[in-house]
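One protein chain is absent from this view; the other protein chains keep their places.
Residue numbering begins at 1 within each chain, and the chains themselves are lettered A, B and C in the order written.
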Amino acid sequence: MTSGSAGQSKKIKVRYFAWVRERIGKAEEEIEAPAAIATVAELMAWLADQGEHYAYAFENPKVIRAAIDRNHVQSEARIEGAGEIAFFPPMTGG
Amino acid sequence: MTSGSAGQSKKIKVRYFAWVRERIGKAEEEIEAPAAIATVAELMAWLADQGEHYAYAFENPKVIRAAIDRNHVQSEARIEGAGEIAFFPPMTGG
Amino acid sequence: MSAHSRASGDAAPAIIRLQREPIAIAAAVEKLVGVRKEVGAVVTFTGICRADENGAPIAALNLEHYPGMAEAEIARHVEEAYARWPLLGVLVVHRYGRILPGEDIVLVATASSHRQAAFAAAEFLMDYLKTRAPFWKQVESADGKVWVQAKSADDTAAERWSAPPPQRDAAK
Partner (left out) sequence: MSAHSRASGDAAPAIIRLQREPIAIAAAVEKLVGVRKEVGAVVTFTGICRADENGAPIAALNLEHYPGMAEAEIARHVEEAYARWPLLGVLVVHRYGRILPGEDIVLVATASSHRQAAFAAAEFLMDYLKTRAPFWKQVESADGKVWVQAKSADDTAAERWSAPPPQRDAAK
C-alpha cells in the first residue's frame, strides 16, 4: 500500500476478517495513514481509496465493524494511540 | 376406617402422599363415604372427622392438593365417578 | 395459544423417564440431537441435590412421587411445550428415591432449530415440574427428616406461562 498524503504519517497495524479479509486479499498489514486521519470512519474512507480491492471491501462502510486493540469501537472513535485496528463484518458466532 | 353415615355409601380408592401419607399412617385405602359427599372439599371435611390421624392430616385443608384419576382438581371438583382420589401437599419436584 | 402444532407420528421425540438411577446426561443429549438434522440448539437443565438446605448440611433428599400421574402430568406439559414452540425434541428425566448431595435430581433437555424456543421450553417445563408434577422432596439431615416446603416464587414462575407466549423472531 502507498503511504498517505503530505505531512507526518502514522504507522498502524490493521487486521481484516471474514469477507473484508477476502475482498482485500490479506489478513493484516501495516499501513501509513496521513496524520490528518483522526477517526475510524476517516480511516475507512481513506482505505477505500487505496485501490479497487479496498474500494470493494469498504463499499458500504456502515456495515463494517471495527475494533481498536481488541475492543469494539464506534466509527467516531479516535484512532490516536491505537496499536491494532481491525475491520470485519457483523459477527455471526455462537 | 368406619363407613359413613346412613343412606347409600360409595366406595372410593384414596391415596395419600408425602406428609399427608405420614400423618394418616397409610399410603392408600378404600373408603366408603356417605352418598351426600359430592365434592373434593366435602370429602376432605368428612375424612378429617375419621379420627385424630385424619384430623391432623387435614387440619389445614387449604394447603392440601387433590387429584382425581391422576388429574389435578380444585376442591370444588365433583367426585362422582372417580376411580381414585389422591391427597397430597403442594408439589416440590424438579 | 398453540402457535406451533406438533406433527403427529413425527420423528420429534418426547422422551420421559422416571428412574432411581443417576442420569447419564451426555448419552441423553446425544440421543436427542441425533434424531433430526435440523437441530441447531439444545438446552439442558440439570437440577442437582445441594449439599445444604438453608445453611445446614444435608445427608440426602428423599423424592416421593405418584407413579402413573407423574408420567401423565409431565407428558401433558411436554405436549403443551410442543404446541407453544417449534421443538425438535424434548427429554425429561426425573429421579425418585434417595438422592445424595451432588447427584442429579432432574434433567430437562429441549432441541430446536433456534435457541429461543429451546431456552423457553426448558424454562417452561422446569417451572411446571416444580409446581405441578406430583413429586415431594424430604430432606434428611442430622436433625431428622423434614418435608421441603413449596415456594411461592415457584408458583409465580409457573404463572408467567399462563399468558400466550410472546411472538419472537426466529434467531438461531
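Quick note on the criterion: contacts are C-beta pairs under 8 Å (C-beta built on N, C-alpha and C of every residue); 3 or more make two chains touch, one makes a residue touch a chain.
Remember, predicted model here, so these are calculated numbers, not experimental data.
A.B. asks: With touch as defined up top, name the shown chains that contact the chain not shown.
C.D. replies: Checking the complete complex, the chain left out touches A, C.
A.B. asks: For the chain not shown, which residue from C:Val42, C:Ile74, C:Ile99 or C:Ala117 touches it across the whole complex?
C.D. replies: C:Val42
A.B. asks: Under the stated touch rule, tell me which residues of chain C contact the chain that is not displayed.
C.D. replies: These residues of chain C touch the chain that is not shown: 25-26, 29, 33-34, 37-52, 101-102, 113, 115-116, 118-119, 122-123, 126, 130, 151-154, 156-157, 168-172.
A.B. asks: Even though one chain is hidden, which residues of chain A still touch it in the full complex?
C.D. replies: So the residues of chain A touching the unseen chain are 15, 17-19, 21, 67, 70-72, 86, 88-94.
One rule holds in what follows: only the chains that are shown with their structure count from here on.
A.B. asks: Of all the other chains, whose mean CA position lies farthest from chain C?
C.D. replies: The chain lying farthest from chain C is A.
A.B. asks: Cα centroid separation between chain B and chain C, in whole Å?
C.D. replies: Roughly 29 Å, centre to centre.
A.B. asks: When you check chain C against every other chain, which residues touch at least two of them?
C.D. replies: Chain C, residues with two or more chain partners: not present.
A.B. asks: What are the residue numbers in chain A that touch two or more other chains?
C.D. replies: none
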